[in-house]
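Just one protein chain is left out here, and the rest sit where they should.
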Amino acid sequence: MDKRHTGLFVLRMVMMTVIALLVIFPVYWMIMSSFRTQEEIFKYSKLGWELFFPVQPTLDNYKAIFTDPSKPFGRYMANTLFVAVVVTAAGLLVNSLAAFAFAKLRFPFKKVLLVVFLSSLVIPYEVIMIPQYLLIGELGWMNMYKALIVPQIVWVFGIFMLIQFFTDIPRDILEAGRMDGAGWMRIYYKIVLPAAVPALITLGLMTFLNQWDSFLWPLVVINEEKKQVVQVAISSFQSLRNISWGKVLAATTISSVPILGIFLILQKYYVQGITMSGVKG
Amino acid sequence: MKKRAAVLLLAAVTLLSAAGCQSGSKPGGAASNGDAGGKEAVELKFWRHDFAPEAESLNKLIASFQAKYPNIKVKMELIPNDQYETKIRTALAGGNPPDIMALDGPTLASYAHQGALLPLDEYMAKDGNKDDIAKPVLESLTYQGKIYAAPNNDASLAMFYNKKMFQQKNIPLPSKNPDEAWTWEQVLDAAKKLNDPAGGVYGWNPTPWGFAGHEGAPFSEMSFLWQAGGEILSPDMKTAKGYLDSPENKKALEFWNSLYNTAKVAPKELPQDAFANGKVAIHVDGPWAFGSLEQNFPNFKLGEDYDVAPLWKDAKQVTPNGSWNMAISSKTKYPEEAWAFLNWVTGVEGSKQWYQDTKNLPARLSTADAFQELKEYPMNIFVQQSAKYAKPRPVTPAYPAISEAVRLLFEDVGLGGLDVDAALKKAVTKIDSGIAQVEK
Partner (left out) sequence: MNLLSLGVLRKRGSFVKGFKSGVYDKQETRAAFLFIMPALLLLVVFIFYPMTRALLISLENYNLISGSSSPAGLDNYKQLMSDGVFWASLGHSFYFAAVVIPLQTMIALGLALLVRRTFRGVGIFRTVYFLPVVVSFAIASTIFKLIYNKDYGMLNVILKGLGLPVADFLSNPDIAMIGIIILCIWKAMGFFMIVFLAGLNNIPDSLYEAAHVDGAGPVQQFIRVTLPLLKRTTAFVVIITTMDALKIFVPVYITTSGGPAQSTSTIVHYIYETAFKQMNMGYASAAAFILFGIVLLISVVQLRIFRTDVEY
């Protein structure tokens, strides 16, 4: 019996490790290649250690992206950080309020409204981009950060995700709150929010990531280089006539660092903490 | 709790009403102001795709321009190369384009057709030194008899080959004389000898970026058809039927098919930096390649490791042309000032400076004349090809459909396993429906 269990456990560990290696490989490749010289990146085509480690490790790619005065990469990161933080904060508030109402409150036309919300997820963004751009022009928001922030706050995907989590909060707890004379707003932030911290962190991280990733919209709305965001800057390293892959990979690595950092710091609150979330009655 | 909710609601309502009020105002209201007088302070917006060496040169030209015209300020915005068209088209859609924009040759007719560009004929006649611009280039910038842009430079392609590989296989090197281009068959012969699948070496890569999803592919592929003696459109540019599906083009595409699927000398997926890494023996590239090879592959040297020969030919010797230009938006408030800047950069003196900084193939004869190195190997190949053998891509507002159709045509034959007749039929249909669309 014990032996069988150990065997299963080992099998499972092996399987999990193999999957983990496969999953992490592309990320490893990106980071590793960013320390190669341009000549090295695509040179090796035979299985061997050179394939997996830089032969002449170099920091030149990183130096190049941070010392180019015409492309203040640090500044682009700061711009992006600002936009992403504001959208994340505002988005968490707006989306969690709506999700709470949909998940726990009883009111007329709920289903209709829910489907209306859902329908906004269905339209391909590329189509409403032009009308949205026209709208931003009419609002006089062109080249302003509010054009990057305000339209991004509501995120129906996030609302749906939170509905999933909020639904598991027993209504009894809320009713008990009502009995104590608390208003719904108070119930929301005293009872619901604390119970859904892992979900909120997940959503916050994903919102942040979305903003950090955002590319097409800032590209068209922002007309001043010093206000530009990081993904637009990365794509400017790729030119038809000369792609500096070393720089591109260094820039993508650097731009992934803040996200990975936040993720690693927070992950114990939700990737780990999700299984012991306090929402069980 | 009530207060909080009220504040929330108030904020939301304010937001909406603000949106409501403002959406009443006119879009692009700035467009229709009267023209600006002489010495008033003027700011010109200028958008360009990002390419570091060219951006540096432009910055210099802007500085010298502003020194000469202290009342005019030029604000240049650099846009990532791959997304330049998306950005400029969105801005045109929103009615707030920059005063001056960089313009890729083949997009000109579409933009001009939609009234987005200012015709430059008067300015060109006044002080633009029009006759100094190479004829095929000027032709590519003329739509319905009017000139809509001034060229920064021209572009061309030549055959790049790995000299050491040629020597190893004892293959005679191609001539460096622009008039003695190798024929397709000659290149294929060499390619077959150079091809080494076990060693991961492809004999011949016939299109600079491989099967890319962008204009780079049709740029070279159209010349391939022209080299065979084929055409793409009828002379009046009303149809592709009977022209694109000609026997000459069929022959060209059969040859193309053999490169990828029978002789297998050409890479279906072009590896990154394939030529510099010795993975492609015969390559095709433009004058810009010298700079980027020098920067990224300092150990791969012209004359030692690789050399350049004129672009291959078949029934005819034809090379592609056309590159980036500058155009003025029809909505600009400052056409005079915009032209002054345009002419500063693309004029006789500006072009010389531009060549010095960027080493791009000049579009002006005076520039080609002014530099000894342009008369010498390797640049003389590009210069002379452009003067004698260049053929511009069709100047028609249906060009986006044509470009797409040609790109897919070569992909269908090279990668898709479609037979030549079926692929041509598909391309003809696509082009003709594109032409019909434009005429709506």
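Letters A and B mark the chains in the order given here, with residues in each chain numbered from 1 onward.
Here is the rule we go by: contacts are C-beta pairs under 8 Å (C-beta built on N, C-alpha and C of every residue); 3 or more make two chains touch, one makes a residue touch a chain.
Quick caveat: nothing in here was measured; it's all calculated off a predicted structure.
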Check the whole complex and report which displayed chains the hidden chain contacts.
A, B
Quick one: say which of B:K146, B:K193 or B:H214 touches the chain that got left out.
B:H214
Based on the whole complex, identify which of A:A64, A:V94, A:M142 or A:I191 touches the chain you can't see.
A:V94
Can you work out which residue in A:T6, A:S45, A:S70 or A:N143 touches the chain that's missing from view?
A:S45
Which one, A:V27, A:A78 or A:A176, makes contact with the chain that was left out?
A:V27
Going by the touch rule given at the top, which residues of subunit B touch the chain that is not shown?
5, 8-9, 11-13, 15-16, 19, 85-86, 89, 92-93, 95, 110-111, 114-116, 200, 211-214, 267-269, 271-272, 279, 400-401, 404, 408, 411-412, 415-418, 434, 437, 440
Those residues of subunit A that touch the unshown chain are 12, 15-16, 19-20, 23-27, 29-30, 42, 44-47, 51, 94-95, 97-98, 100-103, 105-128, 130-132, 134-135, 150-151, 153-154, 156-157, 159-161, 163-165, 167-168, 183-185, 188, 198-199, 202, 205-206, 209, 212-213, 215, 231, 234-235, 245, 248, 252, 255-256, 259-260, 263-264, 267-268, 270-272, 274-277, 279-280
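Note that in this section only the chains that are shown with their structure count from here on.
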Centre-to-centre distance between subunit B and subunit A (centres being mean Cα positions), rounded to whole Å
36
Okay, in this complex, where on subunit A does subunit B touch?
38-39, 41-43, 45, 70, 97, 129-130, 133-135, 137-140, 142, 150, 182-186, 216, 219-220, 223-225, 232, 235-236, 238-245
Please name which positions on subunit B make contact with subunit A in the complex.
1-2, 4-5, 8, 15, 18-19, 22-23, 25, 27-28, 45, 49-52, 55-56, 77-83, 86-87, 90-91, 93-96, 200, 209, 214, 216, 271-273, 276-277, 286, 288-289, 291-292, 295-297, 299
